[in-house]
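Worksheet: one structure, shown below.
Only a single protein chain was left out; the remaining protein chains are all shown in position.
Moving on, here comes chain A:
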Amino acid sequence: MLFPLESTLKADAKTVAASGEYDIVIVGSGISGAIIAKQAAEAGKRVLMLEAGTGANITLAGYDDLLTTFYSAVSKDNQSPFPLNANAAMPRSPQLRKLQAGETDSSTYIVQSGPYVSDTTYTRIFGGTTMHWEAKTPRMLRSDFKTRSIFGQGLDWPLSFEEIEEDYRLAEQEIGVSANVEDQQYLGQTFPGDYVFPMRGLPLSYLDQQVNKGIEGTSVELCGKTYPLKVRPYPQGRNSIPNPAYDGGKGYRPIGAVDTHQVEEGGRCQGNTNCVPLCPVQARYHSGKTLAKAFAVNAKAGERLVELLSQAVASKVNIDPDNGKVRSLEVKVYKDPASPAHEAITVRGKVFVFAAGAIETARLMLASGLRSTSGLVGRNLMDHAYLLNWALMPQICGTMRGTSSTGGIVDLRDGPFRERQAAFAIDIHNDGWGWATGAPTSDLLELVDDRNLHGADLRRGVVDRVSRQLLLAFMLEVMPDESNRITVDPQYTDALGNMRPILSFTVPEYTMKGAAYGRRFARTVFARLGAQDHTHYDPGDFGYVAYEGQGYAIRGGNHLAGTHIMGTTRTNSVVDKNQRSWDHENLYLVGGGSMPTIGTANVTLTLAAMCFRSSRDILKYLH
């Protein structure tokens, strides 16, 4: 798909500041901002989008530079394609270390105030975290919207599944979800009459199939209920084979790579096994695809309705004391990522949308002194807790091939046990132990340096060691807790003088109970598969958590939520069910931060669906 050439012209900061009032000013070019920009532009509204990153990756050449950076990076962590930029810094997990009791570590962008150290990340670059997401797109379950009423845990949403269902379909269309309805009808999930996903499901990997062979037909008992085991395919935001039955038989046209010039790649996933951190061909959705549609409206309208100002970091929100509305936004526009030199401009709009992710949006509010009537800005921080379990299968499984994850064990996403412990969804990682151990590089080092293999023995050794790897990643439910939070403090600032986020987090007991069960569950699965368990959790690990006499290394899931939670009143929440701020009627805080709970669904599909809802509310407000 084409970006109109003019969309890549850098908007000029002075022109932006002088151009009077925009209908909508959006902070952040991730999926939330992109959807709202597109919906608004199609309704003829004038939109300014601010992006903290350089915006260089809007062209294919700039995107490919990220890939080259990834190839050249010694540590291939999930932010490795994205160059360092002190003016729009982002968390990077290899920099973390364990904290001593009471200690705060301010050496990384997110100040880790503990006691748990989170390696959660988000990407401050054009396209936001959709530039590095894994693109699994499960819907939340009906029960996930009412966990307080059903299980006495967490909070109820002010929205029901039924109210969001149609927007799920819009989000699935926008992202281009590949899945088969028949594979997604577990745990009571239903789809209306003739609904099909835009594209057919991606096939399960050979590794998934080997695991399934070992467990299908078996079950586990938990709290008096039996759960059958099976490897089920995940719905995915990456291009597969279009389903001709989609949209009442109209079919679906996959959107591949976007650029200012004609480009034909990414129309279908090629199996690069690199969804995270970067799909080399853009077969995986990123929000640039939605923005390309938004920019295309400019050409049709014959005027520039959507403008993108990159290298523009929102710094302070100014409120009109008379009516509580947002009057303007102070923005620092830097010239060069290598220098903190910047000019400060003020932008004005009728409506402001903060779509900078759950941590940056809360940070901007708090740095502006806006805690909200409820005092809940920054609180209730959630992120899925991951517990990794890894083993060697008895047979060669062809690990290291496929998309990052094609299937998993998802039947324990729901059940009465949620009254006492967290639910989980398990991903099978097609890239083997990579996440847990740094495989396959760590295996190579061990085989050469410690096991003294060379020649044919080494070749046989790597096959034996790598091609049998199985990693089960347990994505555990985390419930909202007001003491898990983001704060700011003027003593911790970034290169531009903006306050950095401070993260305080304790993994809730509810989650740890789920983790402890998850570890036992993994051992049961490994036993059924005849797989050798290699899992070990190092007490020196930055994410090490002790629970009931055992230790577990808990990883962040990059599914950030809760920091401007949605609710029914201005005293129990920050935003209403349309993601509009209770306190500031022309301000929308959108994205994962609005979610009162996250269940066991990766958050992007749900927050995308909510942004369609918010778009309608914003347009209504502007009329």
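Simple rule for what comes next: contacts are C-beta pairs under 8 Å (C-beta built on N, C-alpha and C of every residue); 3 or more make two chains touch, one makes a residue touch a chain; residues count from 1.
By definition in this document, contacts and distances are computed from a predicted model.
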>> Leaving aside the chains you can see, what is the UniProt protein name of the one that's missing? Options: "Methionine biosynthesis protein MetW", "Cytochrome c-type biogenesis protein", "EF-P lysine aminoacylase GenX" or "Membrane bound FAD containing D-sorbitol dehydrogenase".
In response: "Membrane bound FAD containing D-sorbitol dehydrogenase"
>> For the chain left out of this view, which of A:232, A:401 or A:420 touches it?
In response: A:401
> Thinking of the whole complex, not just what is shown, which of A:4, A:203, A:340 or A:551 touches the missing chain?
Replying inline: A:203
>> One chain isn't shown here. Among A:180, A:270 or A:572, which residue touches it?
In response: A:270
>> Going by the contact rule already stated, which one of A:59, A:123, A:212 or A:240 would touch the omitted chain in the full complex?
In response: A:240
> At which residues does chain A meet the chain that is not included here?
Replying inline: 67-68, 70-74, 76, 202-206, 209, 240-241, 268-274, 278, 280-281, 396, 398-403, 406, 430-431, 440-441, 444-445, 448-449, 452, 454-460, 462-463, 466-467
